[in-house]
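Quick one: structure below, then a few questions.
For this depiction, one protein chain was excluded, whereas all remaining protein chains were kept in their positions.
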Amino acid sequence: MSLHRKLRLAMIGGGRNAFIGSIHRIAIQMDGLCEIVAGSLSSKPENALASGRDLFLPEDRIYTDFETMIIRESSLSPDIRPDIISIVTPNHLHFKPAMLALRNGFHVAIDKPITFSLSEAIQLREALIQSGKQLLLTHTYTGYPMIKQARQIIKSGTLGKIRKVFVEYPQGWLSRNLESTNNKQAEWRTDPGKSGKAGAMGDIGTHAFNLAEYVTGLNVTMICADIHTIVEGRRLDDDGALLLRFDNGASGTLMATQVATGEENNLRIRVYGDAGGLHWQQADCNTLNLMWPDRPAENLRCGSSYLHPSVLHNTRTPSGHPEGYLEAFANLYRNFFLTVDALDNGKIPEEQWLDFPSITEGVRGMQFIDRVIDAGKTSEKWISF
Amino acid sequence: MSLHRKLRLAMIGGGRNAFIGSIHRIAIQMDGLCEIVAGSLSSKPENALASGRDLFLPEDRIYTDFETMIIRESSLSPDIRPDIISIVTPNHLHFKPAMLALRNGFHVAIDKPITFSLSEAIQLREALIQSGKQLLLTHTYTGYPMIKQARQIIKSGTLGKIRKVFVEYPQGWLSRNLESTNNKQAEWRTDPGKSGKAGAMGDIGTHAFNLAEYVTGLNVTMICADIHTIVEGRRLDDDGALLLRFDNGASGTLMATQVATGEENNLRIRVYGDAGGLHWQQADCNTLNLMWPDRPAENLRCGSSYLHPSVLHNTRTPSGHPEGYLEAFANLYRNFFLTVDALDNGKIPEEQWLDFPSITEGVRGMQFIDRVIDAGKTSEKWISF
Amino acid sequence: MSLHRKLRLAMIGGGRNAFIGSIHRIAIQMDGLCEIVAGSLSSKPENALASGRDLFLPEDRIYTDFETMIIRESSLSPDIRPDIISIVTPNHLHFKPAMLALRNGFHVAIDKPITFSLSEAIQLREALIQSGKQLLLTHTYTGYPMIKQARQIIKSGTLGKIRKVFVEYPQGWLSRNLESTNNKQAEWRTDPGKSGKAGAMGDIGTHAFNLAEYVTGLNVTMICADIHTIVEGRRLDDDGALLLRFDNGASGTLMATQVATGEENNLRIRVYGDAGGLHWQQADCNTLNLMWPDRPAENLRCGSSYLHPSVLHNTRTPSGHPEGYLEAFANLYRNFFLTVDALDNGKIPEEQWLDFPSITEGVRGMQFIDRVIDAGKTSEKWISF
Partner (left out) sequence: MSLHRKLRLAMIGGGRNAFIGSIHRIAIQMDGLCEIVAGSLSSKPENALASGRDLFLPEDRIYTDFETMIIRESSLSPDIRPDIISIVTPNHLHFKPAMLALRNGFHVAIDKPITFSLSEAIQLREALIQSGKQLLLTHTYTGYPMIKQARQIIKSGTLGKIRKVFVEYPQGWLSRNLESTNNKQAEWRTDPGKSGKAGAMGDIGTHAFNLAEYVTGLNVTMICADIHTIVEGRRLDDDGALLLRFDNGASGTLMATQVATGEENNLRIRVYGDAGGLHWQQADCNTLNLMWPDRPAENLRCGSSYLHPSVLHNTRTPSGHPEGYLEAFANLYRNFFLTVDALDNGKIPEEQWLDFPSITEGVRGMQFIDRVIDAGKTSEKWISF
């Protein structure tokens, strides 16, 4: 898994005290395939500088606004110019830098959801196609090896025709009005001006939705939604449950809530076909349970030699050495890097390298946000997706 | 926990090869509080006889029809006459024997759902009230000690105001068309003439519904339902998912399916209030998990001295000695026996003895069946309950 | 599984406030195969009477001493005379009633360890052989269906040659000096005059030892022991760990402690052969984990149709309906009842009915107690067994 050369990346957002920025950096650096060479890590000059120094960036590559950075970095000589711009700002600050980066010849990585609105996502898709560049959308959970194994198993038909899909994402951290307590994460995520049309549905509902479609290879076609803002004073939804219909006739449910007091980040998916079922949950992310009608359930374990080769490509340790969230995240970046490196060097990427979420998942996520909030408000039972 | 004398019971249904009949008998006999003294265990004379002999019943108390049994047994002298008639036949054979038993002065135990139709349930309620007798409805799962602890915790307010309730009951045994393979259990449970208006919703949906209301102390007020018959050729629903609204403003979901291939009997409930959450599942029935926003989750364990006294009343072993389904079932009968014994001897039953499902839960269960099937068919989103 | 007639049993010990007596009674009654007809449940007349009335015994069959009971009951007419004497007293009161019962023509059930001393056990073996009667020793844990499945799997050679056996039984209830707080259970179990040569090693070490030999079908040949009395003022051992050698060359460890603060009753066994391994623990008693070198681990589940027929003979519910400690206990009695009934009626018992612990296990348990305490005291490393 070597590249032609070490890639270079510039980051927007993710200064001191940000959450997801440091996660991105660990994921970017872990495999030694990419170096962070520049950053506009904060719009506050002091924080931008301190944050850049934390990363040992040279002073002249620490910026306080992304426009300046993108323009200036794009003009640097090819041996130091970044290959990739990574955007880890709140949702309302995704679209502009992404468009500017593409226009200036950079590949782009963006935290999810891809944009503030569906229309932005559609515009971005257009721009991406025209740019010929690559885009990574960090839907972390599809980076888990055992999720990839689940996808392979369903794809291979081992579970038979898929009938039922249950996906759920309970969190508890917003069970109180944290946004009024000076909690930065809570503030922007519950702010319609920064988060977009949806709160919980955008923040974690999109993850659950993406996971369901990724694992099953199916598309949701209809939803029936019950969406709530449970905590008083909150300005966006913090809870919801959906009935789902899929394009092959399967049905299921999606639950995503941030007010399940005491829950951490308990993403879980169960899929049942007419020949077998599977179960995965993030809290035990290195295990995939397979269930059969007439023989013992099996525990497939990350890193085991019996896994699909494309799954083992997404692991770093032998079985019994737990991998986790950061490695899942790093899998997204690594596949993205491998693809970018191949294409930029005139090679055809391996199929397994192309296994990272991108604009298609991004637009679909924005459609989800759009439709689910509407569905929550209507008295109609089923809403086409 | 002694009675004035050992109670006596006559059973209808539950001959050789029946499932639930033998469960009832173990539950009845376990604590040595009640003796099975008569039975019309099968409508087939040969089976009735063989089954009665299995139980060491005297030949003259083995019957082939329940009418004869009830009439004759009611005429026996008080020192051998049964106190209780237990009805463990398929749903369409609940109402008549129950009515006859009440009319002849017996207390009645019935397997769930209480009757074939809602109207029968309402008639039975009337008859019960007029009889002054007691009725036990064997909603097994509310017999689990840790479920009772969950109820106590919620009642005490420890979890704060309840906001979310998730209950699910996935089974996989009907993921194939078993009813066409000479499987007796599958046959009657998928037969509209024997099971009633609903299949999975009546068989296990009612359990999930009952559990949610029992644990939370809340009532469901509105439902939105997606009900399926997934296996080809089946004549009743085998799968369904509901959105729920409760009378205190809480919301949630209910899932019950018999086509979750590979699942056993995986009943599970989660409840979240504004101060904490709880989780219980039958596969680990002796543990109740409590979750808190700011301190470690706790595992409450069956038999532990820190449990509510009324919960310990419903255990038989110290912590670490697993109790299970049969003990939960026996808890229902034991409380019923204690109540019957007290009332029949002019005593006031202790509050904890009255903790068994009865006609109220029975009528409510039939309402659930009635409403959920209608809700599954309508294009309206929310159906009042 | 019918008997020729309902068996009759008289109990010694197990009055109000005793622990194991009520467990025995549930196990005896659960399947409706045996009736408790007489009892000398306590040596205190008042308690004996109250305890007998709790069981609805007729006054003339409630005794205050076992000699009187055995002699008188042995003289009753065959249609009411007990078949079995069940002895559930502390260890020092096992031998005499057992000898007397055998001499008077009763089958005998005894709680473990079988006697106070090894020499008593050897005498009892002699008496049993001469009596032609049956003896049940209630080593509960071998009654668990999944333990029986483990035994079958190893017997069948599926795990290959057995190399390693790890058995452990941590409890925490004696981590404080309970015996000085008026706790009856703690008092006699830590009293050398009542418990015998060993404390924890006799109470739970014997269980672990029995389990290891039962599951593997191997015999321990050598031990190396580290035995402790950890709680100040205690008069018997409350903790110990052993290195084990087996007759096929396998090795392993045995740990049994009553001072593992916070542990309940966490019996666990792991066995590894050259082809696979297995794991079982009481806290999840309905699951048996099988491990393989090159394919996913499997979870065998109690009640599943793929289990060995002799294992299913020892279950009462379909998979997914948890069975527990009381059912394991009842399995011992049920097999004992089936055997007694067959032999007393001139039939040959089925092999699976003979699967209950008896005098061989009893003597071996007493040898364990004898050797392990010696081994704990010597400076020699290995002690032959």
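Note that the chains take the letters A, B and C in the order they are written out, and that residue 1 is the start of every chain.
Methods note: a contact is a pair of C-beta atoms (placed from the backbone, for glycine too) under 8 Å apart; a residue touches a chain by one contact, two chains touch by 3 or more.
These figures come from a predicted structure and were not determined experimentally.
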Of the residues listed, A:G132, A:G157, A:G193 or A:G320, which one is in contact with the missing chain?
A:G320
Contact with the hidden chain (one of A:Q282, A:T339 or A:S358):
A:Q282
Among C:L41, C:M255, C:L288 or C:A342, contact with the omitted chain is made only by C:M255
Can you say which of C:K6, C:R72, C:K164 or C:H308 touches the chain missing from this structure?
C:K164
Just to verify: which one of C:G277, C:P322 or C:P357 makes contact with the chain not shown?
C:G277
Logged for subunit B, residues touching the omitted partner chain are 290, 294-301, 304-306
Those residues of subunit C which, in the complete complex, touch the missing chain
159-160, 163-164, 166, 168, 170, 172, 175-176, 224, 226, 228, 230, 239, 241, 243, 251-253, 255, 257, 259-263, 270, 272-277, 290-293, 297, 378-382
On subunit A, where is the contact patch with the chain that was removed from view?
2-3, 5-6, 19, 22-23, 25-26, 29-32, 36, 53-56, 171, 263-266, 282-286, 301, 316-327
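We take it that only the chains that are shown with their structure count from here on.
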Centroid of subunit A to centroid of subunit B, CA atoms only: how many Å?
44
For subunit B and subunit C, let me know how many angstrom lie between their CA-based centres, rounded off.
33
Counting only residues that touch at least 2 other chains, which ones in subunit A make the list?
290, 297
